[in-house]
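Single-structure report; data block below.
All protein chains of the complex are present and in place, except for one that has been dropped.
Moving on to chain A:
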Amino acid sequence: MAKGDPGGATRSKRAAPRTRRAAATGEPELVQLLTPEGERIETALGPDGTEYRVDFTDEEYRGLYRDLVLVRKLDAEATALQRQGELGLWASLLGQEAAQVGSGRALRAQDMAFPTYREHGVLYCRGIDPIMPLGLFRGVDQGGWDPNEFKFNMYTIVIGAQTLHATGYAMGVAMDGKTGGEDGEAVIAYFGDGATSQGDVNESFVWASVFNAPLVFFCQNNQYAISEPLERQTRVPLYRRAGGFGFPGVRVDGNDVLASYAVTRHALDTARNGQGPSLIEAYTYRMGAHTTSDDPTRYRIASEVEAWQAKDPIARMKAFLLKQQIVNESFFAEIDEQARAESVHLRERVLNMPDPQPVSMFDHVYPHGSAELDEQRARFSQYMESFEGSAH
């Protein structure tokens, strides 16, 4: 996938180059490389003067588009599965695809990510089978992938708790002497706007700062913490909080996959080079409900949702690909077909997910077992066996 570096050689331009500076005052102060209309901005300046740009091949642009569409389709399938009673719950990423694919593709193989429970797009970019989180939401397990194998930690549902884990992990990277140079390691911590009010997130800001941890704080500001709007969490733009902790912050258009990539790649490289943490506020919108248990019509108005619909991350990428003639006629149909096929495959596998054996609930409480639990397990098994042959 996309391996281009921000600041690399400029590719032949099909559109007039433009430079846009994130405004020092007023809203929205976004780093943006692709407008909602699909216009490319060649270079965007961050609040500290950093120049953000991407240099992708046509194949890489197409790859990003494919990621966005696949991630949205698989997410929609999971929502449908919940509505049909096949999942207990689903936390949809609808609307946040660009922030997740952009940042997810900016990670290098050696980088470690610490997600919340909504980073299905990042999970996809890390090469994890999208069936994995569905086990958690179906209730057959509590997360199944190996965090160290995929460099993607388990989902964390307690809000903000994972930012401290990411910080400690990043401290460990530095203690292992793995920062500095291209092959250095960096860590990314995902969280939302609501989490910025948590003590753990603020403590992780302190820790990362004073230990100069190779860490990127990636806040997807989707405007709502369940029902509570951003105004209930903060009176300053979230990215500016970084300044008080002593590291840089930048607000990126989270519906712009190119800018999300560029800003994240730059922050990761800064971290891996031993120059410490930074905060990215990916300004986006949760188009759906918080989870399938939520009813967003109780707390936000339709016109607001419509306004964000016009900033859709996939539509603008599609407009860009068409304008730049990077794709031919059949491309979109091919991608749609691929997405459809993968979602059908996902559905089939979810429906065939076996329930765990009840006795397995005793497994893995301790790394080396437990005599007490062995005894409880044996008694439970005996009890269950006492029903064998009965109607129950």
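We take it that a contact is a pair of C-beta atoms (placed from the backbone, for glycine too) under 8 Å apart; a residue touches a chain by one contact, two chains touch by 3 or more; residues count from 1.
Simple rule for what comes next: contacts and distances are computed from a predicted model.
Per UniProt, the protein behind the absent chain is "Pyruvate dehydrogenase E1 component beta subunit"; the candidates were "Pyruvate dehydrogenase E1 component beta subunit", "(2Fe-2S)-binding protein", "ABC transporter permease" or "NADH-quinone oxidoreductase subunit L".
Interface note for the absent chain: among A:Leu81, A:Leu134, A:Met171 or A:Val257, the touching residue is A:Met171.
Residue-wise, the contact with the chain that is not shown comes from A:Ala161, picked out of A:Leu45, A:Ile131 or A:Ala161. Of A:Glu37, A:Glu59 or A:Asp141, it is A:Asp141 that touches the chain left out of the display.
Residues 114, 141-148, 153-154, 156, 158, 161, 163-173, 175-176, 199-200, 203-204, 206-207, 210, 363-368, 370-372 of chain A touch the missing chain (whole complex, contact as defined above).
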